[in-house]
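Let me begin by handing over the structure; questions about it come next.
Apart from one protein chain that is not included, each protein chain of the complex appears where it belongs.
Entry: chain A
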Amino acid sequence: MKSIKQFALGTAVALGVGFSGAMTTAVQAEDANYVPLLTYRTGPYAGSGIHIANGMHDYLQMLNERDGGIGGVKLALEECETGYNAQKGVECYEATKGKGALVYNPYSTGITLQLIPKAGVDKIPVLSMGYGLSAAAVGSTFPWIFNVPDTYWDGASVVIKYIGEQEGGLENLKGKKIGYIFLDAGYGREPLPLLEQLAEKYGFELLQYPVPGAEMQNQSSQWLNVRRDRPDYMVMWGWGAMNPTAVKEAVKIRFPMDKFIGVWWSAGDDDASAGGEGAKGYKALNFSGVGADFPALNDIKKHVVDAGKSSTDASTIGSTLYNRGVLNSVIIAEGIRTAQELTGKKVITGEDMRLGLEALNLDEARLAELGLKGFAHPMKVTCEDHAGSHPVFIQEWDGKKWRQASDWIEPMTDVVRPLLEAAAAEYAEKNAPWPARTEPCPN
């Protein structure tokens, strides 16, 4: 009987979801702070997107259940399925912005690029946490976009710095070959200007291996090229099904896994475990906590997951991407709390939220207060710097789980910041007339 009901429900959902492409669970009230969550639980990138979506939803839901929301006001949460598709992402944005949306988290560089020009017009900030347009870190040009804690260029500089450390100093990179395998989309191409600049500066050869979206699960040519070129290190900017396939292919050609480093979006547990025993030693950047041993995560389990108010499988709490989603929502929540303090209002607007995000100061004491001591590096946003170039660490797959394999590593801000400013100026010029900043600075 249950299976018949499931079949019937499945048929209905198939017809509804399959054709509309968006499933929403509208929860809104006049006296609530409305947070739309642009997520993707379906499609080729769902393997990564589901964990992020669960983490984002569960933390905010936990605040509702445990604390009655933020500042005594409940959060109205609504998910909109984008399928990691820019067009659907914009549709989600247009469908929800009129409901009093406080902030958007596109979880796609492609969608972020579409929303950047809209944010200032609609007065709703975009939080692209560790993704999106790197140049958006320049707050004077992009007052409505936030990419705290780091840009892709920060991440790329940390990878090169780490590789330099392994080689006994950045000067020893001269003559080395560093391969870069990436999703051939805005996301994967984003770090290229920085990597090319660093290759020139330190004298290493940058070998590029683009993976088209349609070939994510068919990478044998790219990895045959890797085998022939014999790079000393491989760096990956992958997402969705690209990651586990790349790890498998690297194992297959017997590439030394301890010299294979993924960006923080190639750091999923499923990504590494796909390579089996051979994936031991695979490394990835990270800026969010490893494991589930944090009081806030225990509260999520108690108030949300065990209470049946989430679709999260309890065993995935603490996985890298789940924790990443949690950190995203911590930033949202702290942005709301800060905005409430700054404006004296309980129910805030997108403009208030922008102020809150721009005054964000998640220090060690506050992280501990949130039950997340050591979960992330303390982070601060300023009016000039919306990313902050915060330190990240390297984690290593031990065959069963990730473990932290380095201390916090500072990005090369001396190289990255001038490039960010130049890129921001170039963006403004290309999109002229780009509005000059008139928004007030809260700090």
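Please note the rule applied: a residue touches a chain if its C-beta (ideal position, glycine included) is under 8 Å from a C-beta of that chain, and two chains touch if they have at least 3 such contacts; residues count from 1.
Everything that follows uses one rule, which is that contacts and distances are computed from a predicted model.
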item	value
Name under which UniProt lists the unshown chain, selected from "Branched-chain amino acid ABC transporter, permease protein", "Alpha-D-ribose 1-methylphosphonate 5-phosphate C-P lyase", "Sarcosine oxidase, delta subunit family" or "Stage V sporulation protein AC"	"Branched-chain amino acid ABC transporter, permease protein"
Which of A:Y59, A:Y131 or A:Y209 contacts the chain that the document leaves out	A:Y209
Touch list for chain A against the chain that is not drawn	6, 9-11, 13-19, 40-47, 49-50, 184, 208-210, 212-218, 220-221, 224-225, 227-228, 240-241, 244-245, 248, 252-254, 270, 273-274
